[in-house]
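Then we have subunit A:
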Amino acid sequence: MSAFLRAMGAVVWKDLAAELRSRELISSMLVFALLVILIFNFALELDASARANVTSGVLWVTFVFAGTLGLNRSLAIEKDRGCLDGLLLAPVDRTAIYFGKAAANLVFILVVAAIVLPVYSVLYNTNLFAQPGVLLVILLGAEGYTAVGTLLATMAVQTRTRDILLPILLFPVVIPVLVAAVKATSGYLQALPLDEIRPWLNLLVTYDLVFTAAAFMVFEYVVEE
Partner candidate 1 sequence: MKARSRVLLGLDVVTLLVMAAATYMVFIYAPVERTMGLVQKVFYFHVAAGWTGMLGFLAAVVAGIAYLATRKSSWDLVGLGAIEIGLVFALINIITGSIWARPIWNTWWTWDPRLTTATIMELVYAAYLMLRQGIEDPERRARFGAVYAIVGFISVPLTFFSIRIYRTIHPVVIGGGDPTVSGSFSMTPAMGATFGVALVAFSFLFASLLWHRIRLGQLGAQVEQLKLKLMH
Partner candidate 2 sequence: METTPANTLGYFIAGYTVIFGTMLVYLVSLVVRHRNLMQEKRMLEDLEKEKK
């Protein structure tokens, strides 16, 4: 168990250290996320009345799109530099590599969220931090998203059509996360009673558990060579 954690920690650390040096992943995700918000601003006329209803939708679409960019890049780097093969040659459990990559991707999305939320709050003069529940939803949603996303991105980067394939593979299977996260976020933002939010939280937790377990079980089949 401790060997497993050490291997996983090493993968996470490798990704974070590389990112600290180059900053290419988070910076591109971040700029992209801000651009998406900007586009929504003009496409949806985000005035005060419209915003109340669509804020959570805009936020989640932003995270999902930026997340796709990050996932694709994160695994493409591994593939192109031959790191994936190197990692696989290392005498560690393959699933430790999966959890390491997934955790690093989760950190990237959370960092982007940590910057997007205050920026959005300032731009639209609201306080998204007023309800701590929102942060919980983001954590749960991002976990489910990266759990599946890391698995599918690992497959996508090994195909001929890798640049276009990831969203096509990923979006139809993360719809439950998106629906539940959007509804739960807007529930918290509108300060609805917990009873109305709980079904969505339950769904998010179920999704996280089911897909983390499933990805954990099948990951070794997508990296063998």
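Side notes on the structure shown:
Everything that follows uses one rule, which is that contacts are C-beta pairs under 8 Å (C-beta built on N, C-alpha and C of every residue); 3 or more make two chains touch, one makes a residue touch a chain; residues count from 1.
Per the selection procedure, all candidates are chains of the complex that A comes from, given by their letters.
Everything quoted here is computed from the prediction, not taken from an experiment.
The contact partner of subunit A in this complex, picked from the candidates 1 or 2, is 1. Those residues of subunit A that touch candidate 1 in the complex are listed here as 148, 151-152, 155-156, 158-162, 165, 168-169, 171-176, 179-180, 183, 199-200, 203, 206-207, 210-211, 214-215, 218, 221-222, 224.
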